[in-house]
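The complex is shown incomplete by one protein chain, all other protein chains being positioned as in the whole.
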Amino acid sequence: MASAAPRSSLALPIRGEALALRRGGRLLVDDLNLSLEKPGITTLMGPNGAGKSLTVRMLAGLVEPDSGQVTWAGRAPDRARASSVGLVFHRPVMLRRSALDNVRYGLKAAGVPRGERRERAMAALARGRLEHVAASPAWVLSGGEQQRLALVRALAVEPEALLLDEPTANLDPASTLAIEELVSQAQARGTAVLLVTHDLGQARRLADRVVFLNAGGLSEDTPAVTFFDQPRTPQAQAFVEGRLVL
Amino acid sequence: MHELSAAFGEAFRLISTMDGDLMEIVLLSLRVSLMAVAVAALIGLPLGAAVAVVRFPGRGVVIAVMNALMGLPPVVVGLAVYLLLSRAGPLGDWGLLYTPNAMVIAQAVLVTPIIAALTRQTVEDLHGAYDEQLRAFGIGRRGMIATLLWEARVSLVTVMLAGFGRAVAEVGAVIMVGGNINHVTRVMTTAIALETSKGALDLALGLGIVLLVIVLGVNGLASLMKATTMVRADA
Partner (left out) sequence: MLRKLAVGLLSALAFAVSPSHADDSFIIVQSTTSTQNSGLFDHILPLFAEASGIEVRVVAVGTGQAIKNAANGDGDVLLVHALPAEEVFVAAGLGVERFDLMYNDFVIVGPAADPAGVSGMSDGPAALAMIAAAEAPFASRGDDSGTHKKERRLWQAAGIDPVVSSGTWYLETGSGMGATLNTAVGMGAYSLTDRATWIAFENKSGLALLVEGADDLFNQYGVILVNPERFEHVKAAEGQAFIDWLLSGEGQAAIGSYRLAGQQLFFPNAN
């Protein structure tokens, strides 16, 4: 069901141009150009400290770059279109209410009419096989369940883009599998996905395209097949072979 | 320790006979202080949350002032409100002096900074954890304030209890603006002050014990509320 980016897109393409970011005097992201345009899974990879998390947050409009600009469909990110860009953080941030109400909160924020919210929330929970905990307070759920909840909560508003920052880094294999299935389903429905991951295996399983970051700069941006079989840079090569990248 | 056992005896006698005057005084104390906390919360909760969430020039000074105002001496508040409400003062025509409403106003002035400052701290702590996620939802400042206040609700109950404790225990403000008039503006603390000034120390201490029991009761009720909400959520 993969299709080209919809004609009148609200947020796509998400484009970061010449992004730079300093923290504490250090240049953490340097002259980065990255764009997310069409359905498919792009994995953002690189060693620790490469600036992946910051890059995602800049593209999501949560962090202002020191220089360069981020645009969504040609305009700066704004609050009104926030529901077009779904976000899943490294650690799930749950509101102190039931699982169902967490999803309803996201729907309300996106402007979904009150009458539709319950049904859509239940449907979202069902997609994540979480219907049985709909009434449970979100904070009693396990780590894996909470992350699944965060993901279906983000997907419930049917965003055009989905940005995930190492969503399965702390999860057990079963939860990881569940998350990956949901991400694949989202991609199949036409969502443009940017997935930050540490996990080579996960990247191999999911990626259509790989963006490799090293020391704040973009090293490679190639189709997945090319990246894994013929990485162009020595850093990428080291990474693929499981060696430490310096 | 004779005084203490006599005091407990007095307290027991007062409570068990449901002394009419005592009931009147207790009811008035509760009405005045609860109303004052309600008013203070109406102002202090959104104010504290707003200061926590919104960045503006001079924010540090505002926070310092809010924190400092927690230490407002009740007698000073009483004097200030008296000067406002006195017939010789700007609001004299409203005829509020020596009425329970004046006492509510004075205690609300006293308690609002406490609620605002503690809310600010509580919400600011939460803000750090929730900010990016809420902005990712497209939530603006007002939504952020409302959401964080709700998220903090368990802690905020404690904040309001702190405000209530301050209100129900103070005497300086209510005695100035209320006048400790028998059957009209006499509350527990002013009654205790009166009995003390009459040398009736046993009765004064007894009333003090009754006051403590009331405060314990209110706190107990709040804990019960918290517990039942937790239980329901686990359904």
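For reference, chains read A and B in written order, and residue numbers begin at 1 within each chain.
Here is the rule we use: a contact is a pair of C-beta atoms (placed from the backbone, for glycine too) under 8 Å apart; a residue touches a chain by one contact, two chains touch by 3 or more.
The structure presented is a predicted model; accordingly, all values stated were derived computationally and were not measured.
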**Item:** Touch partners, limited to displayed chains, of the chain removed from view
**Value:** B
**Fill in**
Only one of B:Asn67, B:Gln121, B:Thr196 or B:Asn219 touches the unshown chain, namely B:Thr196
**Prompt:** Among B:Val32, B:Ala49 or B:Val215, which residue is in contact with the omitted chain in the full complex?
**Reply:** B:Val32
**Asked** On chain B, what residues meet the omitted chain?
**Response** 30-32, 34-35, 38, 86-89, 92-93, 95, 97-101, 104, 179-182, 184, 194, 196-201, 225, 229, 232
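Just so it is clear, only the chains that are shown with their structure count from here on.
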**Message:** How many angstrom lie between the centres of chain A and chain B, each centre taken as the mean Cα position?
**Reply:** 47
**In the complex, chain B residues that touch chain A** = 129-130, 132-133, 135-140, 143, 147, 150-151, 153-154, 233-235
**chain B partner contacts - residues on chain A that touch it in the complex** = 57, 60, 62, 79-83, 85-87, 89, 93, 95-98, 105-106, 109-110, 135-137, 140
